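All remarks here apply to the structure that follows.
Only one protein chain is missing; all other protein chains are in place.
Let's look at chain A:
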Amino acid sequence: MSIHDWFKRKKLQKETEYTRERLDIPGNLWVKCYKCGQAIFARDLAENLKVCPKCGYHFKLTAAERFAQLFPKNSFKEINESLTSTNFLNFKDTKDYGQRIEESIMKSNYKDAIVTVLGKLDGLEVAVGVMNFAFMGGSMGSVVGEKFARLVEAAVEKKLPVIVFSTSGGARMQESIMSLMQMAKTSAALGRLRENRLPYISILTDPTTGGVSASFAMLGDVNLAEPGALIGFAGPRVIEQTIRQKLPPGFQRSEFLLAHGMIDMVCERKDLRDTLVKLLKFFRD
């Protein structure tokens, strides 16, 4: 194998790793489960809410897929959809941040890493935020923080409960300190919500780490998690490098967090909507 082939192979591997979670199902007849390897007919997978029928692996959802599962009657309206990120620091790593934003918008079809809506869940009015892992790893910059804060403020004004689905690698480093400040902003907004005695349900999905887990994702009156989701403060690689040992199996997965008292329940996707409705009714009545 020539050195050229070696580089090519590496690149290929990277690309498949990167794109595999984003497979557009209608375009592909068969999908392979990332966990058990089972080949699944794409339509079956979609009908099964993108959960592997064999092993129960929960595939990542786009915001649109999440909304479709949550609001089958399309009973929701997006708010603050025009907010977009800007490269205010002129930050450039291997690529210019401005270019990265544009490419992410093109690739993911979303303007940033969170979509916020007001909607009706079984007739109950709610303010809902859904994060998008496909947009720069769901990282939180000024736009995510601002849309989150506005969602919460809208909920306070209209006296609505808030539901947020998190998935994020953490703070958006390209916005440097300003991304860190979003942790303060979102948490402060939740303090207001709490003071107004309006419920906040946080659903942690795969993966939720860093600045998002250390701010709004962990602050639910009720914290739910989808099965097998990676949830933690530090990423597993950082921890392994720090303590210089391998992490035990299941470490930082939803079930581990349940056992350590950090979440209220692990909720399968098929039960999620009903669980949310039950909780909302508990808070309402």
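One rule holds for everything that comes next: contacts are C-beta pairs under 8 Å (C-beta built on N, C-alpha and C of every residue); 3 or more make two chains touch, one makes a residue touch a chain; residues count from 1.
Assume contacts and distances are computed from a predicted model.
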Chain not present in the shown complex, as UniProt names it (candidates "Penicillin amidase", "Carbohydrate ABC transporter membrane protein 1, CUT1 family", "Menaquinol:cytochrome c reductase iron-sulfur subunit" or "Acetyl-coenzyme A carboxylase carboxyl transferase subunit alpha") = "Acetyl-coenzyme A carboxylase carboxyl transferase subunit alpha"
Return the single residue from A:68, A:83, A:154 or A:258 that touches the missing chain.
-> A:83
Residues from chain A at the interface with the omitted partner, ascending = 82-86, 88-89, 91-94, 141-143, 145-146, 149, 171, 173-185, 187-192, 194-195, 209-211, 213-219, 231-234, 238-239, 242-243, 247, 251-252, 260-262
